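There's a structure below that I have some questions on.
The other protein chains are all here in position, but one chain of the complex has been omitted.
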């Protein structure tokens, strides 16, 4: 029996729910990504709000349907807001996603904060292969915020990270989602080689996972966000092959994606442990 | 007699003046909107400068032709700059626009700052229906930074805000502009349902009001900015129907808008008190 069919059904349902519910997603994100993340969430049907100061963080997390924390270009005030919001999210059972951009021994300030944030039990931790391998305890030399490793090679190392989160998602040419619930890995194919050549696509994916967490369970949410991105990337490339136009087409595809397109183009498989 | 005809004539003149004068507009705005606001102002013909630190705020406001203050994602340093610049603007008779993003009891830090800034008598206060209703003293539960109320239902509540500013502008499916000078409300129709699905369009509208304030009186400036946006949104939708392309077409339309297009598509009416 095809084990992906029931998952695909749930992805389609989650996509419909996201559009219908327009969940409020608090994003504490970086200066490069802020505008783009907001536009991606709006295109996908969510309602983003970039509340990232420590004076309003607690109140705002309490009324949010999900929280996305991204460590791309942290400031001292944002760091304080991250701690408060992550703590509040755990207390108030608001699902939240941690994106430890640039994790590794070079960027120690954010890496120490990432380690601290783990205590608040993120629903999902997502990142590229270098970041996830580093977070799993390996010595990694990333290239700034871009990965020097292949997602297919490191996803096994990331099993230990399921102590900290329900899902671990590693993006790359193929994306790998480790699910505690399923005790399995889901490999998501598709997307487009141009996605990493547009800045902040990974950051936006993290926020989209959070948005989906507001309307479905964590594993389906993580999978749905990755499939949404992969199919939209594939469709966008059909209309645009250079980065400027591709990015416009990608936002268009995120917006106009239909249940039929998800069903037709979704490409993922389950790897049992 | 058609009371809108003389206003329309002044809108066309203001649009010409904006292009001709390229006024310098200081913007203290949020991290989501900064790039977009600058591009919108450039597209419309103004010269934006996002000087938002407290150490240069006073000097810069003095040489600016207008000031736009937006409370989307404030930092402590920006908050200080806002107070200094608003104070300076009042002293130096520089017109300024206040956009109290997210005003309400949940986001108390910015709301208290908004209340403080009112003492410096903004030329215009603009926002969505939830924000303006909250500012007028009503208990409002906004959805983050998006409105949960309809502009047509709340504009009457906003009359009391004319104690603080010469114009109050409430954006929504129709926009409502309350003018102290005219002792009337102007309802602006048009635009496109996709505008709120592109982030920071409201923030950019606030900055554009400020830009117009540099070249005409406050009521005409507020009206001109809303008409500029509404007509450009309508024209953009004729060429693009999904959010990515729409946003590109919107910037194109803001840029290429002609006097003839304003005259043909402007759609507003006067509601006497």
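Just so it is clear, A and B label the chains in written order, and each chain counts residues from 1 on its own.
Simple rule for what comes next: contacts are C-beta pairs under 8 Å (C-beta built on N, C-alpha and C of every residue); 3 or more make two chains touch, one makes a residue touch a chain.
None of these values were measured; they are calculated from a predicted model.
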item	value
Absent-chain contact - pick from A:17, A:31, A:138 or A:187	A:31
Touching residue (missing chain; options B:103, B:176, B:212 or B:250)	B:250
Chain A, residues in touch with the chain not shown (by the definition above)	30-36, 72-76, 102, 106-110, 143-146, 197-200, 242-245, 247-248
Touch residues of chain B, complete complex, unshown partner	24, 26, 31, 34-35, 38-39, 42-43, 47-53, 55-56, 59-60, 63-64, 75, 77, 247-252, 254-256
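The rule we apply is simple: only the chains that are shown with their structure count from here on.
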item	value
Centre distance in Å when chain A and chain B are each reduced to the mean of their C-alpha atoms	33
